[in-house]
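First comes the structure, then the notes that go with it.
Apart from one protein chain that is not included, each protein chain of the complex appears where it belongs.
Going in written order, the chains are labelled A, B and C, and every chain counts its residues from 1.
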């Protein structure tokens, strides 16, 4: 998988927040097999040296994020600081529009993406499944889209599968990474089977009873889903009434 | 995982029907990592030597089945012949009750299980999620239950998840293997996350465009699901309205 | 709709248990428009005269039930007493197999149905969506089947829609009444749209904040669903990517 021209060895991207300890995080990164980890600027500051050493030693691509930003300007400023601090022009662009659902703000997102792309950033926007919003982000210069599966931290999985399938079909040649909402490996595998290019998650691993084992589970599930997508899934069959179908509709519920 | 006192190294059980060629089957068995393969008596007969050599070389436990039997007597006779032919007292007991859905016949299933258990067979019954039927099968002497996820060959996955969760909770100490209906690795992982002990499948691998890659995908997915079950999944959260819930019901749809 | 040769004016059957007061029950019966109400033998006894007058004045067909019976013999005895007490040979046959889910016991159900049909009862069996069980009940003499939507009192709706569609298709000429599990009018309407002949419910009305209004809601919903079934529902359309479908499967989730 190539993202902004860089070959990435794993289709699982991992967040680094909320782990019980730096040691658990380091081991989770290792067992997951991830090649890209997100880091939040807010983690840095006095005393943050341990964390920084840890991520440096992980041997992964860093994807700084603008987590917690609620306006375009705040996100832009945070992105610029992250570029200085982490020495990369990759940025996961989050502009949170609503405190309840942590959904992106479509308007501020496009505005910030335009500015940052123009400044040479490689922008990874956290977006919804809205097709028009996705088009605007591509026009702004993004080469990757990261639609949510469900609200951040909810573990609801893919709550609008039809909408996500539309998005996958519409942006056939664009790398699409499901970002947020994944709570179980089966959900990550389902996203990959649908043809998404990768999955980014954090809470489901960090808040598992055993984060290290869960990290490995997600690593396997993402591989399984990708393999299955490439291997060609069997068609789903309706077994209800092979002889005399009695419904005037394909599927009621 | 122990089934009838035998330690089984993999939680994926694999069927051997419908593969494009013996070579593809042999390779699928290998990449899946399975330790138990089902074999049908009807495959045997004049000229079947190649298949028999193949399964002998696979190094797996054999689980002969009574596929295609529509009465208790037919299944009992088939089981006896399978014991002779394959040299094992393991038997996957299928008594098909209905041609459309290939669902088990609960009455004939219990009848056949009683006779076969009394004759020393280790019976693996293909059953529904019916709790009472499960209890009768245990009373008959079965030590494993194999509930369907969905009709054989349908690829619908787990079509009654609430019913299956009831079954898992009710038979807490009994090995339960999801048998039939699984069409995608994500579905196999979901079954394992729910706490089922193993998954048995055939069509989803045999009829994949690339059966060998799909076999590997299922092997990984079953591992992922089991690991996740043991590692403790994060709780699912409702993000809709943290402040003022407006529904009189927990979940409408 | 004809049930055992009797024309029934409404496709909503209503239970009479758990209401806050007899007056509320009487009014709920009226506003629902039901023509058949179930009554439990256990409600009768010393002091039960008021309830009996109430149901006599409701002008509905009585359908006594064997609620709470856990064996064939207990259900048979209860049915005989109900025939004496209520002066009808209609009997809703419940044989509860499992305390957790209140699912029917398939074995005891068939046994009791055989005995009661032979004694001239018009048996309305509370059953599962199991096709073979349904066939056995018809062989026993039942002319109506009443599959559960979900466990009694759960309000989960139709928890195995594919299984219920199979049942509807398989028993094309048999009156099928969804009995148990319905929690909301939309679920009752969905059952009717799928082609079921009627819906029987109790808890969803009796335990509503306003049972009388809810009874009316269910009456309307059942009418709406039946009308829609007869009027021919529009086909469901997949809107994702009309030009270049990218999935090898009809529907993943």
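Going forward, a contact is a pair of C-beta atoms (placed from the backbone, for glycine too) under 8 Å apart; a residue touches a chain by one contact, two chains touch by 3 or more.
Keep in mind it's a predicted model, so treat the numbers as computed, not measured.
Check C:145, C:176 or C:189 against the missing chain and you find that the one touching it is C:189. The chain not shown here is touched by just one of A:64, A:106 or A:195, and that residue is A:106. When you scan A:16, A:128 or A:202 for touch with the missing chain, the hit is A:128.
By the touch rule set out above, subunit A reaches the unshown chain at residues 97-98, 100-101, 103-107, 110, 128, 130-133, 136, 150, 155-156, 159-160, 162-163, 166, 169-170, 183-184, 186, 209, 248-249, 252.
Within the entire complex, the positions of subunit C that touch the omitted partner chain are 100-102, 150-151, 153-156, 183-187, 189-190, 193, 203-204, 207-211, 213-214, 216-221, 223-225, 227-228, 230-243.
The rule is short, and it goes like this: only the chains that are shown with their structure count from here on.
Subunit A and subunit C have CA centres that are 46 Å apart.
Per-chain CA centroids place subunit B at a distance of 33 Å from subunit C. Residue positions 162, 166, 169-170, 248-249, 252 of subunit C each touch two or more of the other chains.
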